[in-house]
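With one protein chain removed, the remaining protein chains of the complex are shown where they sit.
Right after this comes chain A.
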Amino acid sequence: MSGPSSLARRRFLTGGAAVGAGALLAACTSNESPQSAPQAVAGNAGQNSQPGQHVTIGFSAPAADHGWMAAMTKNARAQAGQFSDVTFTATEGTNDVNQQIAQVETLINQKVGVLVILPFDGKALTQVGQQAMDAGIPVVNVDRVFDTPLAYRTWIGGDNYRMGVNAGNYIAGELKKKGVASPVIGEVAGIDSLPLTQERSQGFRDALAKHGFAVGPRVSAQFTPESGEQMTSNLLQSAPKLDALWNHDDDQGIGVLAAIDNARRNEFFMVGGAGSRNMMDLIKADSSVIKATVLYSPSMASSAIALARLLGQDKGIGDLAEHEIPANVTTYSAVVTKENVDSYADVAFDS
């Protein structure tokens, strides 16, 4: 395989590939975001917003491989930037549990004032959370909960069950308004093996049952646009007529809407989940099947940073009679519709 001709060819090949790749890079990489979206930050009022004692907040979260998760990290960073008395130390997001443990250990060794941890796996990170607490560093546990309260000072997260309940209540209410007797209600769930999906589905079932309705065709997707499109395409073939559809996740919702659009169906209305900017824009425009979305907002990351700061400064939350920060804060899964979408635009995230 050697010899001058083959060598020359080899040179030509690699050279050509390099030139091609360079040209391609130059042509296509530029990727400015259409709107530089404001990140959700808490508009803190009252005494607490006054600069106080300096706090160093350490932050560790999974890899931002999904619009919602990306928004969590961005929100945390943006919120920390709002405070002149906060130093924000974030580690690179990772989905490797061992690496996340190592990162948290590093933050403990750096003696940060407060730790904000969104664990990739709550169970696996429990030990290191406890280690931080033992070292006297208060831990704010976000979303995926640790195994024991010993491992965190306070927990803030969403309410998956209530997300399902509120979606079910909204859908049942709308159907009753329209006077539909025995409706066909579809569900596009997220990854079925995750507890959060099971809780959402359970809440949805329970709420519908309360109104005498039941879930009809149900599919489980992967929280990605592509899987949303695939599963919904099949679901729409299965049900020639639908009255309502709940989709657990606005990220996969882009694909769900593409499938609905492709099947040219519009006899039903759809409710989303999480609260992406895309869906909120569509709800506002009121020109497609999507009429509402149930929040599971990454604004909780902003709140977590605000709570961490107050913990570091030994302050409580204004308006509560407590001297300290509560041990658990559960965010509310509000239903965003055309009527109230403007007031929720600030917590919308780019999926």
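Throughout what follows, a contact is a pair of C-beta atoms (placed from the backbone, for glycine too) under 8 Å apart; a residue touches a chain by one contact, two chains touch by 3 or more; residues count from 1.
Here is the rule we use: contacts and distances are computed from a predicted model.
Q: Among "Sugar ABC transporter permease", "phosphoenolpyruvate--glycerone phosphotransferase", "Allophanate hydrolase" or "Nitrite reductase large subunit NirB", go ahead and choose the protein name stored in UniProt for the chain not displayed.
A: Checked against "Sugar ABC transporter permease", "phosphoenolpyruvate--glycerone phosphotransferase", "Allophanate hydrolase" or "Nitrite reductase large subunit NirB": the hidden chain maps to "Sugar ABC transporter permease".
Q: From the list A:52, A:138, A:225 or A:312, which touches the chain that is not on show?
A: Of the listed residues, the one touching the omitted chain is A:225.
Q: Check each of A:53, A:237 or A:340 against the chain that is not shown and name the one that touches it.
A: Once the missing chain is taken into account, the touching residue is A:237.
Q: Which parts of chain A are in contact with the chain that was left out?
A: Its contact residues with the unshown chain are 1, 9-10, 13-14, 17, 20-21, 24, 27-34, 64-67, 69-70, 192, 216-220, 222-231, 233-238, 240, 251, 254-255, 257-258, 261-263, 278, 350-351.
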